[in-house]
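Heads up, one of the protein chains got dropped from this complex, but the rest are sitting where they should.
Chain IDs A and B follow the sequence of writing; residue 1 opens each chain.
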Amino acid sequence: MKKRSKYLLIFPLLLWLFLFLVLPYLFILTQSILATDDFGKVVYTLNFDSYIKIFTNPLYYETLTRTFIYAIIVALACIVLSLPLAYFIAFKVTKHKSFYYTLIVLPFWMSYIVRAYAWKIILGEQGVLNSFFMYSGVIKKPLSFILYSDFSVLLCLIYIFLPFVCIPIYTSFEQISKSLVEASKDLGANSWTTFRKIIFPLILPGVISGGTLALVLTLGDFLAASLLGGPNTLFISNIVQNLFGTSNDKPLGSAVGVVLLVLVFLLLEISSRYEKKHETQ
Amino acid sequence: MKKVRAFIISFSAFSVLWFLYFPIVIIMWFSFNKDSVSSFPIAHYSMDWYVKLFHNQSMMQAVRVSFFIAISSTIAALIIGIPSAYALHKYNYFGKSLLLKIILLPITLPGIVTGVAMLSFFPMLGIPLSLEAVLIGHTTFLIAIMITQILARFKKLDPYLEMAAFDLGASPLQAFFKVILPNIKTAIIGAVLLSLVLSMDEIPVTFFLISRENTLPIEIYGMMRRGITPEVNAVATLVFLVSSTAIFMSLKFNKEQ
């Protein structure tokens, strides 16, 4: 009786995940080592050309490296912006703390597309920023380089992923006992030393997990580049998008997807190992 | 010296907060701009774009599609998620930690990979690119949200409550409906609200599974690709208002107990 309900309750979930998640993932794994015929149709012959292409054709490996560097920039920028805000809310705010906390959580759940769109009207040639500067007389002619460039894409990604980084950092700030800070000062450390030697090591797990999140999210993002990027802006996920769309090379698209998956898995694994190590210390 | 430091910290904190909210304020503000160019300063204010929005057939259809997908995939995720979360809390399974990792895959891995994986495989199951495919895709990642949210509440629930119900003569089914369900109710409501919001916003998976009929974010995406239409300001303002209300409520429900 007990045994039966134990398996009955979980069965629909297992079936669903197997059919609609595990099999699709296994399928692109397979598809990445298949070939295409002249019309772009997938044929079932074993073929590692896709992987060879990724690591020999500069279009693929250069885009991969560039995306990775951009992802690091986004992650670092998010961390730098999160630190003062999270610190302020955790340590300086005494009244209405939950209100401030809601302020950083709210954008976390807010529509991606709406937030990306905002930058389009702010950064555009006739946009808010240009017209504001012209109105106030700072510039004579609108600046055209700020929208449809790698810069605007990065700015948008930093903006969108900032809450993902800020929340874990805030949480680790919040877990620091105020008496630790007092003890440090009592033992003669000034504020800067206290931050460097006491606070920072304690929030490092939060910084790492937030940073990893921003890194992984940027690697998987194809929307910002296609909405705000210039003609030459290309992120690795845009390549996947193209290969499954207009270029129609599903094996190659799958292979790039698999490489992306492996990279993401590695990053998540390293970060979770690091966090576990810190927890036990 | 101390005052200067305190000032620098709060100044940078407020600058970052400003950075987070300034673009949203801009959208809302410019949604009342009569001109079709979003330039500063606004010469004339009007509600024109809101009126236009409600007369835009394809936009209204996209809203309906989005609601349909969000509601049906949330219901499907509830039906699968609640019993599984209960079972995962109560029983130990062989490979349970692996299963928990798999459940989370659609929210940990890049959406684009999940999207192309489903795009490639669903036809083999006889599911063509369609709203049904989108519905299955959404349900799959909403299950992850449901299970994590409800499991978190189960972990906080006093395990003796169920025992006390048994002790007083309730069968497992009665104990579930009379004692457990009322105590995880707020977590379920919170998870439902979050699921609705997430489904209404989802792009990466939807993008690859959709055929002719667009969901709202895909429709906005299309409009943005074509150029700037201040109609998007109006719809964005409405989306923002609706989703933040839902999120406020869900945060409130999650905080309870």
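We adopt the following convention: contacts are C-beta pairs under 8 Å (C-beta built on N, C-alpha and C of every residue); 3 or more make two chains touch, one makes a residue touch a chain.
By definition in this document, contacts and distances are computed from a predicted model.
The chain absent from the displayed complex carries the UniProt protein name "Spermidine/putrescine import ATP-binding protein PotA", chosen from "3-isopropylmalate dehydratase small subunit", "Tryptophan synthase alpha chain", "DNA ligase (ATP)" or "Spermidine/putrescine import ATP-binding protein PotA".
Put simply, the hidden chain is in touch with B once you look at the whole complex.
Note that of B:6, B:51 or B:168, the residue touching the chain absent from this view is B:168. When the full complex is taken into account, the listed residue touching the unshown chain is B:179, out of B:179, B:232 or B:246.
Where chain B meets the chain that is not shown, the touching residues are 158, 160-161, 163-171, 174-175, 178-179, 182-183, 185, 257.
The rule we apply is simple: only the chains that are shown with their structure count from here on.
One finds 17 Å separating the Cα centroids of chain A and chain B.
Listed in rising order, the residues of chain B touching chain A in the complex are 5-6, 9-10, 12-13, 16-17, 19-21, 23-24, 26-27, 30, 37-41, 79-81, 83-84, 86-88, 91, 93, 99, 102-103, 105-106, 108-114, 116-122, 124-125, 136-137, 139-140, 143, 147, 172, 194, 197-198, 200-201, 203-204, 207-208, 217, 220-221, 224-225, 228, 232-233, 236, 239-240, 243-244, 247-248, 251.
Touching chain B in their complex are the following residues of chain A: 5-6, 9-10, 12-14, 16-17, 19-25, 27-28, 31, 81-82, 84-85, 87-89, 92, 102-107, 109-122, 124, 126-128, 130-132, 135, 159, 162-163, 191, 216-217, 219-223, 226-227, 237, 240-241, 244, 250, 253-254, 257, 260-261, 264, 268.
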